[in-house]
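The complex appears here without one of its protein chains, the remainder shown in place.
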Amino acid sequence: MTGSSTKLLRWSIPLAVFVVLLAFLWVGLGRDPREIPSPLIGKPAPAFQLVQLHDPGKTLATSDLKGKVWLLNVWASWCVSCRVEHPLLLQLAKTNAVPVYGLDYKDKADDALAWLAQHGNPYTASIVDSDGKVGIDYGVYGVPETFLIDKAGVVRYKQIGPLTIEALQQKILPLVRQLQQ
Amino acid sequence: MTPRGRIGAWLAMIAIVGGSALAADPPPVARPPAAPSPALEARLKNLETELRCLVCQNQTLADSNADLAGDLRREVRELALAGRNDAEIRDYLVARYGDFVLYDPPLKRTTWLLWFGPFVLLLGGGVVWWQVLQRRQRASASAPTHDSAAEARARALLEDEPPASSPARDATARAAPRRKR
Partner (left out) sequence: MIPELGHFALIVALLVAATQGIVPMLGAARNHRRMMALARPAARMQFALVAIAFACLAWSFASNDFSVQNVAANSNSELPLHYRIAATWGSHEGSLLLWALMLTGWSCAVSVFSRNLPDALAARVLSVMGLISVGFLLFLLFTSNPFARLLPPAPEGRDLNPLLQDPGMVFHPPLLYMGYVGFSVAFAFALAALIGGRLDATWARWSRPWTTVAWAFLTTGIALGSGWAYYTLGWGGWWFWDPVENASFMPWLTGTALIHSLAVTEKRGAFRSWTVLLAILAFSLSLLGTFLVRSGVITSVHAFATDPARGVFILAFLAIVIGGSLALFAWRAASVGLGGSFALVSRESMLLANNIVLVVAMASVLLGTLYPLFLDALDLGKISVGPPYFDAVFYPLLAPAVFLMGVGPITRWNRAAVPELAARLKWALAVALVSALLLPFVLGRWSPLIAFGLFLALWLFATTAVNLWQRIKGSHRGTLWARLAANPASYYGMLLAHFGVGLFIVGVTLVKGYEIERDVRLDVGQRVDVGPYEFAFLGVTPAPGPNYRALVGTVEVRRNGQLIETLHPEKRVYNASGQTMTIAAIDTAVSGDRYVSLGEPVGGDGASAGAWGVRIYLKPFVDWIWLGAFVMALGGFVAVSDRRYRLAVRRRLGALAGAAAGE
């Protein structure tokens, strides 16, 4: 009877909607609702000119780094998770695969210097962003974060949170090799 | 935007059949800096309640005690004092943090369902309502006495005579109400 089969179809709509909802919730379980992807990917890296940590008389600007592929690692001496990724950064610095520049975010210069002296300094240079304004320009919302910037000064990748071996091996280093050609 | 403004925009959008591409934003107009005043404070407060604190568990920029929230409030204030209007301040933050920072989701292709969905659902509900009523009219017109067994029993009870047949026991029988209200 067409009557009851259209009825069955009609009354099955709530079930169908629920199944779709279920699928979304299942996918959602694997996502982090607080992770903010960067809108800067593919856009020019925001310009900065900041005083260097180890050489307060000199500044470092984004224009100085044109023509290079480089990493910008946002860190601070008060940041606990930074210690987790620090050994990895030191290793990376030893391999000389890509220069790492540190952005010392909302930190005191003395604390920062002491921290690097204690844990090791992987940075080609570190710059001081004491009020966090450059951080805001880069969309920094937590520490540590790492940006990969290419020769033309365009942001290519952002790592939210500490660097991991997987992220380095599977995403960052291949991209670096590609961009350096 | 005020709720009223947003309702107006909502309705206006619906009136436009076939979405036209949204025009590109014009470059910010050079404006004189604003003076600190209660009006400015009110405007800032309004803005801050529509912006999200990025490191909090769902709080506005206005209510959060987080460091980054304080930095962003300071940034918003400086932009306002420099003469930027609300839209420009929002764009500034969106350029750095993405749409996530806005509690008022912008109207774009990916949010059409969000903004038009409720209205479409209401229209759909209206259609359903109409159809249900039509179906009832048709059903009552075509089957006036499908409850003839129950009707006969009711008549018999009212006239205090024993019923002619045993009571029907199908699932669609309307139970005789115990007390008429």
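Should a chain be cited, it is by its letter among A and B, assigned in written order, with residues numbered from 1 in that chain.
What we mean here is this: a residue touches a chain if its C-beta (ideal position, glycine included) is under 8 Å from a C-beta of that chain, and two chains touch if they have at least 3 such contacts.
Just so it is clear, the model here is predicted, and its values are computed rather than measured.
J.: For the chain that is not shown, enumerate the shown chains it touches in the whole assembly.
T.: A, B
J.: If you put the missing chain back, which residues of chain A would it touch?
T.: 4, 7-8, 11-12, 14-15, 18-19, 21-22, 24-29, 31, 33-37
J.: What is the set of chain B residues that contact the non-displayed chain in the whole complex?
T.: Counting over the whole complex, chain B touches the hidden chain at residues 1, 3-4, 6-7, 10, 41, 45, 49-50, 52, 56-60, 62-63, 65, 98-106, 110-111, 113-115, 117-118, 121-122, 125-126, 128-129, 132-133, 135-137, 139-140, 171-175, 177, 179, 181.
As a convention for this text, only the chains that are shown with their structure count from here on.
J.: What does chain B use to touch chain A in their complex?
T.: Going by the criterion above, the answer is residues 54-55, 67-68, 71-72, 75, 94-98, 100.
J.: Using the touch definition from the top, list the residues of chain A that touch chain B in their complex.
T.: Against chain B, chain A makes touches at 36-40, 106, 131-133, 136-139, 141-142.
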